[in-house]
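This is the structure I have questions about; it appears just below.
Missing here is one protein chain; the remaining ones are kept as they sit in the complex.
Entry: subunit A
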Amino acid sequence: MTTPTNASGASASSSARYLLRGASLLGRERVDLLVEDGRIAQVGSIAGAPGATVVDAEGLVALPGLVDVHTHLREPGREDAETVETGSRAAALGGYTAVHAMANSSPVADTAGVVEQVHSLGRRAGWVDVRPVGAVTVGLAGEQLAEIGAMASSAAQVRMFSDDGMCVHDPVLMRRALEYVKAFDGVVAQHAQEPRLTAGAQMNEGVVSAVLGLPGWPAVAEESIIARDVLLAQHVGSRLHVCHVSTAGSVEIIRWAKSRGISVTAEVTPHHLWLTDELVRSYDPVYKVNPPLRTQEDVEALREALADGTIDVVGTDHAPHPSEHKECEWAQAAMGMTGLETALSVVQHTMVESGLMDWARVAEAMSVVPSKIGRVADQGRPLAEGEAANITLVDPSARWTVDPSRQATKGRNSPFVGRELPGRVVATFFRGHPTVLDGALNAPHPQAAPVVAQ
């Protein structure tokens, strides 16, 4: 790889050297990391590195840069909610070096033109790799396959396809999509929601919905689609990814599918690892999300499944909304929660501090496996010599209180508002460049590196 230089011929700052001193590698051994020319030049005990900027990483955990499989950046179309620029700033602050931008923009990302637009907006922003997700069907309408091949071979090199927000509910269309993406090493990421069982649904159907009088979103509407889809994936020999798994029953089905050797991966959101439908008693739409918050029993099953690998990855489902879409009646409110800037802290709280996972498993679930699912080159790699320098440094002993008005995302709809969370992202290195330093945004990558599929 050649050293990138900018147009003036001066050395771009990505070619600057950084010495990360005393980091705890995946929460284990204490090492120094030398970052040079966008790569990790050396790992170990490093006496000195002339000219290098020293970053004191004493007491910080070094993780591979986080990769989100499920982000809503809202651009094009809803720039009042979020833009690629603001969303990817939020991602960097959350420790991410790559995000997958879901297709439900306006226009929908169902053509090569739209995915290339999002891709180029991401490169121009320069905070993270923005990997566009292509729609499975035209307009997310669930009727006709979108031009998956054109999106796959576009400059955006799309590998993940999803109608997220809508379920590909027609079984024949889902079968065809699963088959078709095989030609491009793609994966179908399914939003599992049987539409007829969830018409008008407002919250988890159960004890709380009975009291609140809000139409229920039954667990079976998710589980029946997942059961169908894993059988379809087995039948046609395709890769299936299940978005935002939310119920204990879904976990059982995925566990069964994996035991049969079916190629399925599953995702859980930070909010489903912690929050329950008891919060809906407030009727505060900040707790309105799809799939809905479930019960404590579901939360515990999801945590266990993430710990034992039944659920592969944490995806934020970061879904910013303008305040007027949340400051209203529950039924009128938009569904979704922000998550990029709180995800790692919530995972630390729910999974690490509870003793269910160590930092190595966090790296698997938030970087290594997500980049494999999305086929993202140079992401989710080991922190070893010669690898691209995508590194997140987190201070696990820090404590902070969530204040949405101070976040980089435009969305103020964090369900964790007012909660004290553990763990703070101190620095994020994106291809050798610190997008975040001292817990604050630094600068975007001076020269976006090529983003290609593996």
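Simple rule for what comes next: a contact is a pair of C-beta atoms (placed from the backbone, for glycine too) under 8 Å apart; a residue touches a chain by one contact, two chains touch by 3 or more; residues count from 1.
Operating definition for what follows: contacts and distances are computed from a predicted model.
**Student:** Out of "Spore coat protein JC", "Aspartate carbamoyltransferase", "Tetronasin ABC transporter ATP-binding protein" or "Multicomponent K+:H+ antiporter subunit C", flag the one the UniProt entry gives for the chain missing from this complex.
**Tutor:** Hidden chain identified via UniProt as "Aspartate carbamoyltransferase".
**Student:** For the chain that's not shown, point to the residue among A:Val54, A:Ala141, A:Ala210 or A:Ala384 touching it.
**Tutor:** Selected residue, touching the omitted chain: A:Ala210.
**Student:** Considering the complete complex, identify which of A:Ser106, A:Ser282, A:Gln296 or A:Ser397 is in touch with the unshown chain.
**Tutor:** Answering carefully, the residue with contact to the hidden chain is A:Ser282.
**Student:** On subunit A, what residues meet the omitted chain?
**Tutor:** That gives, for subunit A, the contact residues 202, 205-216, 218, 282-284, 324, 327-332.
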